[in-house]
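Heads up, one of the protein chains got dropped from this complex, but the rest are sitting where they should.
So, chain A:
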Amino acid sequence: MKYKTIIGLETHVELATESKMFCGCSGNYFGQSPNSQVCPVCLGLPGALPVPNEQAIKWTVLIGLALNCQINLSSYFERKHYFYPDLPKGYQISQYAKPLCQNGYLMVNNRKIRINRVHLEEDTGKLLHGQQFNDKGSYIDFNRSGVPLVEIVTEPDVESAPQAAKYLKQLQLIIQYLNVSDCDMEKGSMRCEPNISVVNYNSWQKNQQLPDYKVEVKNINSFRFVQQAIAFEEERQALLLDKNQQPKQETRRYLESKRQTEAMRSKEFAQDYRYFPEPDIPPLELNPTLIQKLNKQLQTIDLPTQRLEKLMKDYGLSSETALVLTENKKLGDNYLRLVKNSQDLDKTKLANLLINKKIAADLNPDDFFTQAKHLLSKKNIDQATFDQTIEKVIIDNPKAVADYRQGKQTALQFLLGQCLRTLGRQIEVEQLKHLLVEKLALKK
């Protein structure tokens, strides 16, 4: 291997709190008409002041605890300054020097991915460009401005695109299981920016020193695109290194149409955010008893690993089936809800019905099991159909018939399978086998 890939992942998660991070406006903006959930605070009007959302702080700590972080009992918000039309105050209230959570980790395929920080900040408004309205202008919707955002940053411990995807999937599941966010990349409640550096493998093996360049990639909105972006960067940076050129430290934009990253307009110097402690919000002093309480709360929540175990142990599901139900939380929730009333229905069969979407997952138990019984009931097939099917199979498969007569039992299984294919599997197999054998005997 000539090159090694070093990846750090920065993830933003929108918390599903009732109200925004610093004001009482509703935090649930998806699908609402533009600028209908705003107030002087989240619009950044003169004189407006931020008041922190306690629930958001608690949920951030919960995420930090689930990621094995240390919690900073003394923490504070800071102002991060930059100008952009969707940032009404000209600064974002965020955290810098003293984030709520630090130094955690997540195990991904037995590899420890260290978490540098989990901190809390506010989201910006949304810029919409006019093409959607047959218009050349750009519009800003501030419904999203001020929604609580948790930022989770890893150390550069991720080594490959698949590993990055695995980390993100695990992180997403944990956060969904904590019930603090729907953590959905398509809805924008989860966003990811990978930072990628490709280095010479041998020199990395020698001294493990991080290079002085890393490429940040923005504009990614699915796990698949994360992998594609990383793959592209691996190639692009390797090509540069092949030519003895050092990749430039920069921010690039991912283009899904081309499956490539492209350079964004370069800045001459790094952005100076002029961080300083937010004077409008007194420092947070978290009570140790609060942390204890949140830890206790965490124990009562089934995280993905615990659900997986439960599905296998308590319900006897195979690891593959249990994994599918774990990785789709809603599906798993429905399974657990329904399995209590399943009576004589086989637990694995129930899982398969849900996984294969044979019946709507969100039905109440009575309706669900009525439909299930119907679907799984043995089909009443009349004798004529049986006879016709068997005759046809015998005629269509002379070789198999010949093999059977020579004593090959596997040929019988084959013929049986052919019959089942036509008749559908929901029939009494033994009965069919009996008939088949009879017919074959007659045909001698």
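The definition used in the following text is that contacts are C-beta pairs under 8 Å (C-beta built on N, C-alpha and C of every residue); 3 or more make two chains touch, one makes a residue touch a chain; residues count from 1.
Keep in mind that, in the parts below, contacts and distances are computed from a predicted model.
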| item | value |
| --- | --- |
| Omitted chain (choose from "Iron ABC transporter", "Nitrite reductase small subunit NirD", "Glutamyl-tRNA(Gln) amidotransferase subunit A" or "ATP synthase subunit c") - UniProt protein name | "Glutamyl-tRNA(Gln) amidotransferase subunit A" |
| Residue, one of A:K58, A:R79, A:K166 or A:R307, that touches the chain absent here | A:R79 |
| Identified contact with the non-displayed chain, of A:G64, A:P88 or A:G104 | A:P88 |
| Which residue of A:G8, A:G27 or A:P52 touches the chain not shown here | A:P52 |
| Positions on chain A where the hidden chain makes contact | 40-41, 43-52, 79, 81, 83, 85, 88-91, 140, 272, 274-276, 279-282 |
